[in-house]
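A protein chain is absent from this complex, but the other protein chains hold their places.
For clarity, chains are labelled A, B and C in written order, and residue numbers in each chain start from 1.
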Amino acid sequence: MAQAPEELGAERTSPAFIFPDLDRFNAFSDGVFAIAITLLVLDIPVPPQSEPLVPALVEQWPDFLGYFMSFAFIGSIWLSHASLTRLMKVGDTVAYGANLVLLLFVGLLPFATSLMVKHLSGPDTGIAVALYGMNVLLASLTLSVLIRYVARNPYLLSEDVANEMLNRVFRKRWISIGVNAVGLGVALIFPLLAVALYLAQTILLIIFPLVALRGYREY
Amino acid sequence: MAQAPEELGAERTSPAFIFPDLDRFNAFSDGVFAIAITLLVLDIPVPPQSEPLVPALVEQWPDFLGYFMSFAFIGSIWLSHASLTRLMKVGDTVAYGANLVLLLFVGLLPFATSLMVKHLSGPDTGIAVALYGMNVLLASLTLSVLIRYVARNPYLLSEDVANEMLNRVFRKRWISIGVNAVGLGVALIFPLLAVALYLAQTILLIIFPLVALRGYREY
Amino acid sequence: MAQAPEELGAERTSPAFIFPDLDRFNAFSDGVFAIAITLLVLDIPVPPQSEPLVPALVEQWPDFLGYFMSFAFIGSIWLSHASLTRLMKVGDTVAYGANLVLLLFVGLLPFATSLMVKHLSGPDTGIAVALYGMNVLLASLTLSVLIRYVARNPYLLSEDVANEMLNRVFRKRWISIGVNAVGLGVALIFPLLAVALYLAQTILLIIFPLVALRGYREY
Partner (left out) sequence: MAQAPEELGAERTSPAFIFPDLDRFNAFSDGVFAIAITLLVLDIPVPPQSEPLVPALVEQWPDFLGYFMSFAFIGSIWLSHASLTRLMKVGDTVAYGANLVLLLFVGLLPFATSLMVKHLSGPDTGIAVALYGMNVLLASLTLSVLIRYVARNPYLLSEDVANEMLNRVFRKRWISIGVNAVGLGVALIFPLLAVALYLAQTILLIIFPLVALRGYREY
């Protein structure tokens, strides 16, 4: 069994079929992330010529808010996803399956964004915001499950220290998931406060991976 | 022209032009899969403010069912496709052509999904479900043809045992194709039963490649 | 990316900035091809519940014809494009620019398809078919220009014999371009004959690269 050093990991057994590289895992995921993030723009309507343009655009501020929030959220999920796969060596069918579930929730986000935006005024604002929050929460939880699964299965990892690091990321993610869960409850009573919370959280989610993973270069 | 051992396979003759790698085959396929799966969300309409939100969303359950079913189906086809190309070394024009036909049916699925969903109640439910089933069946059959073609042309494969494995996958796929064909007949008489069958089958299709390919790591 | 003897070609001078690999050239092109081909499905409307489904679908046969024709055409262009870049080693800015022009015409095709399909009956069928034909012709011509440019600049090629082969492909492409140009004239007088011609040609365009490039494995 003369193997090149990095191949030794292959001896560790896996409970599932292993894909020997992540090329298509990454390409397909990047495709879905990129499309979902770019489809968001289709939900911003162009005001007709009959209305004065500036007031019409100001009035549709929820459309721009929704575009920004969901762009930032999908961007942050993508950033975490890229940080995860950069520590992975191979994928197995469980990781592929969990990833498909993550992408299912990411793919649904343009709908949830449009739902929240179109009901940000009106009688059902609370429910609309809560449904958006639920979509974000489910995507976030699935990503955590994926990170946890990879961290616990070292044959998937490219480096031995990667699992410690992923476990640390996994624990820190509970903060953002907690904020999100609180937001769900708040949404039903004070919808706009929940939106502010999601917005703050989204921006934090972008900064989060930068801070959380910063210690890595010390290895 | 000293060639590395794995290059020797190039000496085996092919009846068609050979592409020496699968980079663009995979990239283009991943693109179409990712776009088709993400376009599905465009078919879920957002209820207007004038209607109470929760009942309106409950009433449009077929939209969510269609999104889930077709997402899972395209996801499972992608998973099988990625499992196939991971066993391939090169592609030839026949494989490229068969792949384009597969992608043609995958690309049509957002239409077929919308057709089924919008006619799930109404006078033509049976025909709409059967047409959806036919689209799924044609995609499934084309994938089987592609798998069979690759299995029979060992110069396309990266490993000698891969063709045995692909033949085993090919035979097991008949189960899902049979279920699908039965669904087509059922659809015309009991459309909702066929939908249940497709749903069950779709979930099986996700689990199927995990089980079917599991034996591989024993080699 | 250990680079060996074939890298000597880098000594040949180029009149333009050279990109040392084709990764992003291919990824961006594959993206545009995949999206344009998948957007075609958005132009097939779903008949409303109020109409009997089968006659309604039969009546919208031009939509399905348009989907098939343009899918096959974009697929064939992609196949030729992948065959071209597989013979290329690097790209320069002229090749990148010509490629952007090609993608501009490919990206316009969903519009031209919809235009032809919606005017296949009505007073302006001839003009609509001719405009579709013009879009196809311009894409085809730009691809020929790109092939010719690459064939004439051997520092772009991965193999010395590739330019002979590309010149042969370039010459054979005149047949399909000629058919297309004839179709343009025919379209204005007998639009449906032109559609039949385009359909025949599209199918030939798929088979064409298989035949044209077949000689390659003899080297």
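The definition used in the following text is that a contact is a pair of C-beta atoms (placed from the backbone, for glycine too) under 8 Å apart; a residue touches a chain by one contact, two chains touch by 3 or more.
The structure displayed is predicted, hence computed values, not measured ones.
From the options C:Leu103, C:Leu156 or C:Val186, the residue with contact to the chain not on display is C:Leu103. Hidden from this view is one chain, which touches chain A at 26-27, 30-31, 33-35, 37-42, 44, 46, 48-49, 52-54, 57, 67-68, 71-72, 75, 78-79, 82-83, 85-86, 206, 209-210, 213-214, 216-217. By the touch definition given at the top, chain C reaches the unshown chain through residues 1-2, 13-14, 16-21, 23-25, 27-28, 31-32, 34-36, 39, 42, 93-94, 96-97, 100, 103-104, 107-108, 110-111, 114-115, 118-119, 121-124, 127-128, 131.
We adopt the following convention: only the chains that are shown with their structure count from here on.
The most centrally placed chain, judged by C-alpha centroids, is B. A turn of 180° superposes the CA atoms of chain A on those of chain C, with the angle given to the nearest 5. Using the mean of the Cα atoms as each chain's centre, the chain most removed from chain C is A.
Between the CA-based centres of chain A and chain B the separation comes to 25 Å, rounded to the whole angstrom. If you average the Cα atoms of chain A and of chain C, the two centres end up 36 Å apart.
Touching of two or more other chains is recorded for residues 27, 30-31, 34-35, 39, 42 of chain B.
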